[in-house]
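Complex shown without one protein chain; remaining protein chains in place.
And now, chain A:
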Amino acid sequence: MPTTDREARIADAVLDLVHRRADFDPLELLHDLTGQVVALLQVRCAGVTVLDRDTHEPVHVTASDELCLALEQEQSALGEGPCIDSARARQPLPVTPLTGPPGSVRWPRFAPYARRAGITAVAAVSLGLPQMALGGMNLMMTHPAGVSDQDLRLARTLADAAAVALAHQQQLIDKDTVLAQLQRALDSRLVIEQAKGVLSASLHLSMDEAFQRLRVHARSRQQKLTELAARIARGDVPAELLDPSQ
(Lines give C-alpha, C1' and ligand atoms only; values in the text may rest on other atoms or scores of the structure.)
Protein backbone atom coordinates (compact mmCIF):
# COMPACT_ATOMS: atom_id res chain seq x y z
CA MET A 1 0.00 0.00 0.00
CA PRO A 2 1.63 3.27 -1.03
CA THR A 3 1.98 5.86 1.71
CA THR A 4 0.11 9.06 1.04
CA ASP A 5 1.48 12.49 1.82
CA ARG A 6 -1.22 12.94 4.45
CA GLU A 7 -0.30 9.68 6.20
CA ALA A 8 3.32 10.77 6.34
CA ARG A 9 2.23 14.09 7.82
CA ILE A 10 0.12 12.26 10.42
CA ALA A 11 3.08 10.15 11.46
CA ASP A 12 5.20 13.31 11.74
CA ALA A 13 2.51 14.96 13.84
CA VAL A 14 2.39 12.05 16.30
CA LEU A 15 6.17 12.00 16.55
CA ASP A 16 6.26 15.77 17.11
CA LEU A 17 3.82 15.46 20.01
CA VAL A 18 5.53 12.52 21.70
CA HIS A 19 9.17 13.28 21.10
CA ARG A 20 9.96 16.28 23.30
CA ARG A 21 12.69 17.41 25.64
CA ALA A 22 12.06 16.33 29.23
CA ASP A 23 11.42 19.92 30.34
CA PHE A 24 8.90 20.92 27.68
CA ASP A 25 6.12 23.40 28.45
CA PRO A 26 2.75 21.57 28.70
CA LEU A 27 0.86 24.59 27.35
CA GLU A 28 3.09 24.68 24.29
CA LEU A 29 2.47 20.98 23.68
CA LEU A 30 -1.30 21.48 23.88
CA HIS A 31 -1.07 24.46 21.56
CA ASP A 32 0.91 22.39 19.05
CA LEU A 33 -1.76 19.68 19.33
CA THR A 34 -4.45 22.14 18.24
CA GLY A 35 -2.22 23.26 15.37
CA GLN A 36 -1.73 19.66 14.18
CA VAL A 37 -5.47 19.01 14.27
CA VAL A 38 -6.25 22.09 12.20
CA ALA A 39 -3.54 21.21 9.70
CA LEU A 40 -4.82 17.64 9.24
CA LEU A 41 -8.61 17.96 9.50
CA GLN A 42 -11.34 20.02 7.85
CA VAL A 43 -11.97 22.11 10.94
CA ARG A 44 -12.01 25.89 11.32
CA CYS A 45 -10.02 25.84 14.55
CA ALA A 46 -9.30 23.73 17.62
CA GLY A 47 -8.98 24.52 21.31
CA VAL A 48 -8.00 22.74 24.49
CA THR A 49 -9.26 23.32 28.01
CA VAL A 50 -7.73 21.53 31.00
CA LEU A 51 -9.69 21.54 34.26
CA ASP A 52 -8.58 20.90 37.80
CA ARG A 53 -10.14 17.59 38.75
CA ASP A 54 -11.48 18.73 42.11
CA THR A 55 -12.49 22.32 41.52
CA HIS A 56 -13.20 22.04 37.78
CA GLU A 57 -11.47 25.39 37.41
CA PRO A 58 -9.60 25.83 34.12
CA VAL A 59 -5.85 25.21 34.50
CA HIS A 60 -4.74 25.56 30.88
CA VAL A 61 -6.62 27.09 27.96
CA THR A 62 -5.06 27.23 24.53
CA ALA A 63 -6.20 27.19 20.92
CA SER A 64 -5.02 27.17 17.34
CA ASP A 65 -6.04 30.82 16.83
CA GLU A 66 -7.51 33.87 18.55
CA LEU A 67 -11.07 33.08 17.54
CA CYS A 68 -10.97 29.64 19.07
CA LEU A 69 -9.16 30.92 22.15
CA ALA A 70 -12.04 33.34 22.70
CA LEU A 71 -14.50 30.46 22.30
CA GLU A 72 -12.60 28.34 24.85
CA GLN A 73 -12.43 31.19 27.31
CA GLU A 74 -16.12 31.85 26.86
CA GLN A 75 -16.89 28.25 27.78
CA SER A 76 -14.81 28.61 30.94
CA ALA A 77 -16.58 31.86 31.80
CA LEU A 78 -20.05 30.43 31.13
CA GLY A 79 -19.26 27.09 32.73
CA GLU A 80 -20.84 25.31 29.77
CA GLY A 81 -19.76 24.08 26.38
CA PRO A 82 -18.62 21.04 24.45
CA CYS A 83 -15.02 21.14 25.68
CA ILE A 84 -16.02 21.31 29.33
CA ASP A 85 -18.57 18.53 28.83
CA SER A 86 -16.11 16.15 27.21
CA ALA A 87 -13.43 16.96 29.79
CA ARG A 88 -15.79 16.32 32.73
CA ALA A 89 -17.39 13.22 31.25
CA ARG A 90 -14.07 11.93 29.85
CA GLN A 91 -16.09 11.09 26.76
CA PRO A 92 -15.73 12.19 23.17
CA LEU A 93 -18.50 14.26 21.66
CA PRO A 94 -19.60 13.50 18.09
CA VAL A 95 -20.13 16.29 15.58
CA THR A 96 -22.95 18.34 17.09
CA PRO A 97 -24.74 21.19 15.28
CA LEU A 98 -24.97 24.55 17.04
CA THR A 99 -27.54 25.95 14.62
CA GLY A 100 -30.30 23.91 16.27
CA PRO A 101 -30.81 21.03 18.71
CA PRO A 102 -29.11 19.31 20.37
CA GLY A 103 -26.32 21.93 20.51
CA SER A 104 -28.57 24.96 20.96
CA VAL A 105 -30.46 23.19 23.76
CA ARG A 106 -27.48 21.68 25.51
CA TRP A 107 -25.50 24.94 25.56
CA PRO A 108 -28.13 27.71 25.45
CA ARG A 109 -25.60 30.46 26.09
CA PHE A 110 -22.51 29.10 24.36
CA ALA A 111 -24.26 28.04 21.09
CA PRO A 112 -25.43 31.54 20.04
CA TYR A 113 -22.01 32.95 20.97
CA ALA A 114 -20.24 30.44 18.73
CA ARG A 115 -22.76 30.95 15.92
CA ARG A 116 -22.04 34.68 15.90
CA ALA A 117 -18.40 33.74 15.27
CA GLY A 118 -19.45 31.66 12.26
CA ILE A 119 -19.09 28.25 13.93
CA THR A 120 -21.96 25.93 12.99
CA ALA A 121 -20.93 22.67 14.65
CA VAL A 122 -18.49 21.29 17.20
CA ALA A 123 -16.98 17.97 18.16
CA ALA A 124 -14.73 17.16 21.09
CA VAL A 125 -12.35 14.48 22.34
CA SER A 126 -11.29 14.02 25.94
CA LEU A 127 -7.63 14.24 26.96
CA GLY A 128 -6.30 11.59 29.32
CA LEU A 129 -4.07 13.65 31.61
CA PRO A 130 -1.74 12.86 34.49
CA GLN A 131 -2.33 14.05 38.04
CA MET A 132 -6.02 13.41 37.56
CA ALA A 133 -6.58 16.63 35.64
CA LEU A 134 -9.45 16.66 33.18
CA GLY A 135 -9.03 17.88 29.66
CA GLY A 136 -10.89 18.16 26.41
CA MET A 137 -10.15 19.31 22.90
CA ASN A 138 -12.76 21.10 20.81
CA LEU A 139 -12.97 20.97 17.06
CA MET A 140 -14.86 24.00 15.74
CA MET A 141 -16.39 23.68 12.29
CA THR A 142 -17.96 25.86 9.66
CA HIS A 143 -18.60 22.90 7.32
CA PRO A 144 -19.40 19.89 9.51
CA ALA A 145 -19.99 17.61 6.50
CA GLY A 146 -16.23 17.56 5.95
CA VAL A 147 -15.53 15.82 9.27
CA SER A 148 -16.04 12.05 9.49
CA ASP A 149 -15.91 9.57 12.35
CA GLN A 150 -12.48 8.54 11.10
CA ASP A 151 -11.37 12.16 11.37
CA LEU A 152 -12.50 12.23 14.99
CA ARG A 153 -10.61 9.02 15.59
CA LEU A 154 -7.48 10.71 14.25
CA ALA A 155 -8.08 13.69 16.54
CA ARG A 156 -8.36 11.29 19.46
CA THR A 157 -5.09 9.57 18.52
CA LEU A 158 -3.28 12.91 18.40
CA ALA A 159 -4.79 13.86 21.76
CA ASP A 160 -3.64 10.51 23.18
CA ALA A 161 -0.12 11.12 21.87
CA ALA A 162 -0.02 14.47 23.66
CA ALA A 163 -1.39 12.82 26.80
CA VAL A 164 1.40 10.22 26.71
CA ALA A 165 4.01 12.97 26.56
CA LEU A 166 2.36 14.79 29.48
CA ALA A 167 2.12 11.60 31.56
CA HIS A 168 5.77 10.83 30.91
CA GLN A 169 6.79 14.32 31.98
CA GLN A 170 4.71 14.09 35.15
CA GLN A 171 6.39 10.79 35.99
CA LEU A 172 9.79 12.44 35.63
CA ILE A 173 8.74 15.38 37.80
CA ASP A 174 7.48 12.97 40.48
CA LYS A 175 10.70 10.98 40.37
CA ASP A 176 12.76 14.19 40.43
CA THR A 177 11.03 15.19 43.65
CA VAL A 178 11.72 11.78 45.16
CA LEU A 179 15.37 11.93 44.10
CA ALA A 180 15.82 15.41 45.59
CA GLN A 181 14.37 14.07 48.86
CA LEU A 182 16.70 11.09 48.79
CA GLN A 183 19.74 13.23 48.11
CA ARG A 184 18.84 15.51 50.99
CA ALA A 185 18.46 12.42 53.17
CA LEU A 186 21.97 11.35 52.17
CA ASP A 187 23.28 14.87 52.90
CA SER A 188 21.68 14.63 56.35
CA ARG A 189 23.18 11.24 56.98
CA LEU A 190 26.68 12.48 56.17
CA VAL A 191 26.48 15.43 58.58
CA ILE A 192 24.94 13.21 61.24
CA GLU A 193 27.87 10.79 60.96
CA GLN A 194 30.27 13.72 61.09
CA ALA A 195 28.51 15.20 64.11
CA LYS A 196 28.69 11.82 65.85
CA GLY A 197 32.45 11.93 65.32
CA VAL A 198 32.69 15.46 66.69
CA LEU A 199 30.66 14.61 69.80
CA SER A 200 32.46 11.34 70.35
CA ALA A 201 35.85 13.10 70.30
CA SER A 202 34.66 16.07 72.36
CA LEU A 203 32.89 14.05 75.07
CA HIS A 204 34.80 10.75 74.87
CA LEU A 205 31.71 8.80 73.90
CA SER A 206 31.23 5.81 71.65
CA MET A 207 29.56 6.55 68.30
CA ASP A 208 26.32 5.00 69.53
CA GLU A 209 26.36 7.12 72.68
CA ALA A 210 27.17 10.19 70.61
CA PHE A 211 24.19 9.50 68.34
CA GLN A 212 21.96 8.97 71.37
CA ARG A 213 23.11 12.29 72.85
CA LEU A 214 22.45 14.00 69.54
CA ARG A 215 18.93 12.61 69.28
CA VAL A 216 17.97 13.38 72.85
CA HIS A 217 19.26 16.94 72.56
CA ALA A 218 17.44 17.56 69.30
CA ARG A 219 14.21 16.11 70.65
CA SER A 220 14.30 17.96 73.97
CA ARG A 221 14.79 21.27 72.19
CA GLN A 222 12.48 20.41 69.31
CA GLN A 223 15.29 20.95 66.89
CA LYS A 224 15.69 19.08 63.64
CA LEU A 225 18.32 16.38 64.01
CA THR A 226 19.85 17.39 60.67
CA GLU A 227 20.12 21.06 61.58
CA LEU A 228 21.69 20.28 64.94
CA ALA A 229 24.10 17.85 63.29
CA ALA A 230 25.06 20.37 60.60
CA ARG A 231 25.79 22.96 63.28
CA ILE A 232 27.95 20.53 65.23
CA ALA A 233 29.78 19.38 62.11
CA ARG A 234 30.68 23.04 61.47
CA GLY A 235 32.40 23.00 64.86
CA ASP A 236 29.64 24.93 66.63
CA VAL A 237 28.73 22.54 69.45
CA PRO A 238 26.00 23.92 71.74
CA ALA A 239 27.44 24.51 75.22
CA GLU A 240 24.55 22.61 76.85
CA LEU A 241 25.52 19.55 74.87
CA LEU A 242 29.12 19.65 76.11
CA ASP A 243 27.98 20.01 79.68
CA PRO A 244 24.76 18.02 80.21
CA SER A 245 24.34 19.41 83.73
CA GLN A 246 23.15 22.69 82.23
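Here is the rule we use: contacts are C-beta pairs under 8 Å (C-beta built on N, C-alpha and C of every residue); 3 or more make two chains touch, one makes a residue touch a chain; residues count from 1.
Basically, contacts and distances are computed from a predicted model.
One chain of this complex is left out of the view, and of "Radical SAM protein", "ANTAR domain-containing protein", "Twin-arginine translocation signal domain-containing protein" or "Branched-chain amino acid ABC transporter permease", the protein name its UniProt record gives is "ANTAR domain-containing protein". Within the full complex, the residue among A:192, A:228 or A:241 touching the omitted chain is A:192. Remark: the residues of chain A touching the chain excluded from display are 22-23, 172, 175-176, 178-179, 181-190, 192-202, 207, 225-226, 233-235.
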